[in-house]
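Every protein chain of the complex appears in place save one, which is left out.
Take a look at chain A:
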Amino acid sequence: MIKHFTVLAAAAAVSLAAGAAVAQDDYPTQPITMVVPFSAGGPTDTVTRLIAEPMGKALGQQFVIQNVTGAGGTVAAGQVANAEPDGYTVLMHHIGMSTAPTLYPNLPYDPLEDFETIGLVTEVPMTIVARKDFPAETLQEMIDYVKEHADEVTLANAGIGAASQLCGMLFMDAIGTQLTTVPYPGTGPALTDLVGGQVDIMCDQTTNTTGQILGGEVKAYAVTAEERLANLPDVPTTAEAGLGDFQLRIWHGLYVPAGTDPAIVEKLSSALQTALQDQNVIDRFAELGTTVVSQDRATPEAHTEMLSSQIELWAPIIKAAGVTAE
């Protein structure tokens, strides 16, 4: 009896393994859900929809975009961490993937342990901007002024974990001066108060500030890119402006739950690399002012390494700023 059972179990195991092998070969046989941790229409959602289309074409299946919002993206990441590791649930996440473990000490998942990385998708440069009547014309003048008036100057950000908050912390770290930070619930209200002159300076993604810079509503001092951006030719890079070690970009990466078959991860990763060569993606990313990453960075190995070094980079900076959710 027992023997019989063992044989059955072994047969079942064999057929399961065979089934799994078939599944990897056929993958994907159904639409793939791509989870976005922020609401439809936001910058991350835009990046996702742009990249999902050519990725779907490369794989011969549609991507279905699902916006799972809440708690700075941790709700979505937690959901994907617990999803079936079958390759049909993919997470798009930005730099928040690396800051969450420090910002949320009780995080119910581990970004390195609970996910397999697929690759880096894009990097969005940051701009350092000020209200248009701020008394400084260049980045150097601005830094001098800020240091001299450290107890008067206000630095806006878009809330806990936002790109502008990270950038602000890094900027204060870089110039060695602490300023009064003024948090807002999102980029919209922060930018409104900057345009209205209620606050002094801010550091945010090009996707959020380019329109206001071009319209002369805010003053731009520098952009954290290696070369000047095509749509902001008058704004110097941080290196040109004399703050070369200030190199922050908001990156986006793709992930699947830990335990996903390496063959599936490989397929997704090569679909991503194909998609990054798509002309429409290249054009639209350029319009958004984001940098198209080289293909060797859009690989699981490179991105895992980047993720773990980013987690180490942010931990001390966030802890020093004392904004963790303990």
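One rule holds for everything that comes next: a residue touches a chain if its C-beta (ideal position, glycine included) is under 8 Å from a C-beta of that chain, and two chains touch if they have at least 3 such contacts; residues count from 1.
Here, contacts and distances are computed from a predicted model.
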Subject >> The complex's invisible chain, by UniProt name, from "NADH-quinone oxidoreductase subunit L", "Ring-1,2-phenylacetyl-CoA epoxidase subunit PaaB", "N-methylhydantoinase B" or "Tripartite tricarboxylate transporter permease" >> reply: "Tripartite tricarboxylate transporter permease"
Subject >> Candidate in contact with the missing chain, chosen from A:Gln140, A:Thr192, A:Gln247 or A:Gln295 >> reply: A:Thr192
Original post:
Of A:Ala58, A:Ala136 or A:Ile160, which residue touches the hidden chain?
Top reply: A:Ile160
Original post:
For chain A, which residues reach the chain that was dropped from this view?
Top reply: 35, 39-43, 45-46, 49-50, 65-72, 74-75, 78-79, 103-104, 106, 108, 151, 154, 159-160, 180, 182-186, 188-189, 191-193, 195-199, 207, 210-212, 214-217, 231, 284, 287-288, 323-326
